[in-house]
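Would you mind keeping the following structure in view while I ask a few things?
What you see is the complex with one protein chain gone and the rest in place.
Just so it is clear, A and B label the chains in written order, and each chain counts residues from 1 on its own.
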Amino acid sequence: MALNERMERVGEIKIWYGNLPVESLYTAGIAGEKFFRTLKDQGKFLGARCVQCGIVYVPGRIFCERCFNKLDEWVQVASSGTLESWTELHVDINGEKLDAPVLVGLIKLDGTSTVMVHRLNNVTREELKFGLQVKAVLLPKSKRTGAITDIAYFEPGV
Amino acid sequence: MGRRVAIVGVGMTKFVRRAQETGRELAYYAARQALDNCGMKIDQIEAVVLGSAPDTFDGVHMKGEYLSDGAGAWGKPYMRCYVGGGTGVFSVIHGWYHVASGIFNTCLVVCEEKMSSFQPHPQGAFLTIFDHTTERPLKPNLLWIFALEMNRYMSTYGLRKEDIALVAVKNKNNALDHPAAQIAEPVTVEDILKSEVLAWPVQRLDVSPVSDGAVAVVLADESIARRYWTNRDLCYPRYVEEAARMAYKMAGITNPRHEIHVAEPYDPFDYKELHHMEGLMLCGRGEAPQLTADGVTRRDGELPVCPSGGLLGVGNPIAAAGLMKVAELFWQLRGEAGKRQIARKAKRGVAQAWGDLMQVGTVVVLGV
Partner (left out) sequence: MRERDKKIKQVSIALPGTGLKEDDFSKGRILTTHWTADARYGWDAGIAIGRYLAGLKNGIILGVHCKKCGRTMVPPRIFCEWCFRNVDEWVELQDTGKVNTFSLCYVTWDVKRIKEPQIPAVIEIDGASPGMGIMHLLGDVKPEMVRIGMKVKAVWKPVSEREGAITDIRYFKPV
């Protein structure tokens, strides 16, 4: 079925309608608490470095997925990096057309080994290319809540 | 019947109502500990099996993938399984196939549950257990199923609440010695009987607590399932008997009452321990309450049942709970259960879990 097709022929098929009342309250976790508090209070990004593998994870985490060792070394990492990939969105989660297209990208912060997804702003689609230098723009401290949205977006720059 | 398989290491987190750790972090704690427990490195693990409930509980899609790195599965063959509460024991069976088949030499089995994310209460996540068309419009809740079954069992054998409350008292007191138990407290039959009536005959202290937690084992046995729960005899768990027969046959057990020395049947509610003891053929139908009243099932009794404290005492993170029971047998059979060590010598134990729409029976027999 196409993304925006609806089931119109109600009389022909016996369908039972209902919903699932799902409401979730997620904890940030031990690592998440550290990463997001630092982002909120100090506007800094923390990564966790695996001494054995040399991988730096951002956001930081408590274990290395490769060698399965506990990670104790937390390091401050740059708030800018390179664009690894990107896309332009035209429809929302329900398949409805967006008022204006939205750009999102995968960003690898300098000196780290992992990527994070976030919005891209102050850039046109034509200007985007793999390897583009981008930097994080944070919300003013008073508006930060300790969430990934404390980063408002990434824009070109170092 | 394939190669013989052994459990060589166990890891576990605390079972708490709400954990700060993410599900992935809980899985890591348990998996890491299991490896350290037997001195193995992650590179020596050839395959990983993960048991965890469907995505609704945690509100995380594709939980298998989400938990894979915490379960040590990076770069390894990996399978996720789930059969409701039966998962904790089923995952061991799943891992057993991996090794008994000869395809892998080792298999890490991890079970994790983080139910606390579901608001306002994890019980609501079970709504989907009821048929969307013929049952949910009646606005049911999970307690109904247990209450209906408990009533049938009590009525069939003429039991009183006091007879069943003995199980909750035994297990909650046993759990005082279990390091994972976070809310264990000494209770008496009177406490049970005075507790809030939720769905008569179920009262608050008849029920195991909802929990977050994870268990891992580095591991052997069988299961069965069916539909339309209201079409079966609610006073006897036939699903357990069928699984038990398969397991006993493989283990060469013909007289479970005397050849099984310690048992960890699934006890999300106190009456279920009785139900499942009968399904495991450790006694005749309707006889479990008498065995309990006579003290046979206590840690210093002839056939200790739930020496760990069970789900009632330790907690019930859905997928992990059954694996906690397997872990308990591991420690009991090796003489490493510390304060919980049963008095008699044990060479054969049985662990059993129950799940899905109350018709999955998973049974594993361990021996030394």
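Details
The rule is short, and it goes like this: a contact is a pair of C-beta atoms (placed from the backbone, for glycine too) under 8 Å apart; a residue touches a chain by one contact, two chains touch by 3 or more.
Because the structure is a prediction, the values reported are computed rather than measured.
Among A:I30, A:V75, A:L106 or A:L138, the one in contact with the hidden chain is A:I30. Note that of B:G23, B:G72 or B:P201, the residue touching the chain absent from this view is B:P201.
In the complete assembly, the contact with the undisplayed chain comes from A:L20, out of A:L20, A:V51 or A:L98. The missing chain lies against chain A, touching residues 7, 13-28, 30, 32-33, 36-37, 40, 146-147.
Residues touching the missing chain, restricted to chain B, are 10, 12-21, 26, 29, 33, 37-39, 59, 120-121, 123-124, 127, 130, 132-135, 137-144, 147-149, 151-152, 155, 179-180, 182, 197-202, 212-213, 226-228, 230-234, 331, 334, 336-338 (touch as defined at the top).
Note that in this section only the chains that are shown with their structure count from here on.
Those residues of chain B that touch chain A in the complex are listed here as 18-22, 24-25, 28, 31-32, 35, 42, 56, 58-59, 69-70, 72, 74-75, 116-120, 124-125, 127-128, 132-133, 136. Across the complex, chain A meets chain B through its residues 16, 18, 20-33, 62-63, 65-68, 70.
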